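Note that one protein chain of the assembly has been removed; the remaining protein chains are unaltered in position.
The first chain written gets the first letter, and so on, giving A and B; residue counts start at 1 in each chain.
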Amino acid sequence: MATDVTTHDLMLDGNAVAGLLADLFGADVTVVPAKCATCGEVNAMGALHAYVRAPGSVLRCPICGAVMMRIVQTDRATRIEMRGIAYFRFERSGG
Amino acid sequence: MARPLDWQLATVAGVHDETDAVRSFSLTLPAWTGHRPGQHVDLRLTSEDGYSVERSYSIASEPERAPEVDITVERIPDGEVSPFLHDVVVPGDRLEVRGPIGGYFVWEASQPGPLLLVGGGSGVVPLMAMIRHRARAGAMNPTRLLLSSRGPGEIIYREELDRLSATQDGFQVAHTLTREQPPGWSGYARRIDEAMLSEVLDPLGREARVYICGPTALVESAANALVRIGLAPSQIRTERFGPTGT
Partner (left out) sequence: MTERFVTRGFVGRRSSGGPEDVASRIPPGQYITRDFPVLSAGPTPRTPLEQWTFTIQGLVKQPLSWSWQEFQALPAREWTVDISCVTKWTKLDMHWRGVSVDTLLEGVEIDDRAAFMIAWSDGGYTTNLPLPDVLNGQAFVAYEYDGAPLAPEHGGPARLVVPARYFWKSAKWIRGIRLQAEDEPGFWESLGYHNRGDQWREERYSGD
């Protein structure tokens, strides 16, 4: 169905906002696991579903669809909301 | 040294038509930190009056080509950036670029074992970086590319893929043409499905690492079919190409 294709193609994955996330975190975070605060599933940031054709960027859990992160860039600031993320897991270098 | 997130001025060293609607641009970067196959760059275009747009493009070339990187761009007729790149940009032009970006959809020759690459249309671009890198690094791991294109004239990198496929180093390409097949076509002639993936995967075994890139619908259906075949979701990495108003 043409409609489904259109809709489907609006969904990208976390890689699509890798540059934006790297701006915010100062490092590439696409391989960083993040736990969904809604369903508890853990997925790499790069594997989240991304909706970028919108007034802001929205990252959703690929399992339950809940909003995990919202990013809005205005002319003066970037706002990032992460209440849908329970935690990130960063590897410690050296260990 | 420039950090990957800093914008730098790349010079267009060359342009090369891949198909009627797909063109590659070789960019020379003044402060390139090197990339890993599968990563992309961000491109920023700015008009005289300050209007500015950014787009992401997968890197098509292997890291061994640094400090030159190739991007391959499909011309979207009603797009904003791709028609500009196709119709206006010539060698010698300068473009603002930053990168490399992304570390999730990445494969390097240091990762051993069989490799299955599944691409749809211009989704082959980041996979090509992996294939070129694999050849340059002399890797011999069994590797297969299943590439879906609409018609024979729309297969990106066709000659190079056929040449690499003939080198007997373990790389093979399987094509499927979904809309139009030339007379005597011996490849697949339908959308990628479970049976096709099963056949292509068979010689590689169920332990293969999988990278899928293309339109979202293709990525979803291929990834789901591979899971039904028995692969673990953790073996499969995907990158979806959507229209970003390009």
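The criterion applied here is as follows: a residue touches a chain if its C-beta (ideal position, glycine included) is under 8 Å from a C-beta of that chain, and two chains touch if they have at least 3 such contacts.
Since this is a predicted model, take the numbers as computed values, not measurements.
The set of chain A residues touching the chain not shown comprises 3, 6-7, 10-11, 51, 53-56, 58, 60, 65, 67, 70, 72, 74-77, 79, 81. Think of the hidden chain as still there; on chain B it touches residues 7, 9, 44-48, 50-53, 78-80, 84, 88-89, 93-96, 245.
Basically, only the chains that are shown with their structure count from here on.
Taking each chain's centre as the average of its CA atoms, chain A and chain B sit 22 Å apart. Note for the complex: chain A touches chain B at residues 4-5, 8-16, 18-19, 22-23, 26, 28, 30-31, 44-47, 52-53.
Here chain B touches chain A in the complex through residues 4-5, 40, 42, 54, 56, 98-99, 101-105, 215-217, 220, 237-245, going by the rule given at the top.
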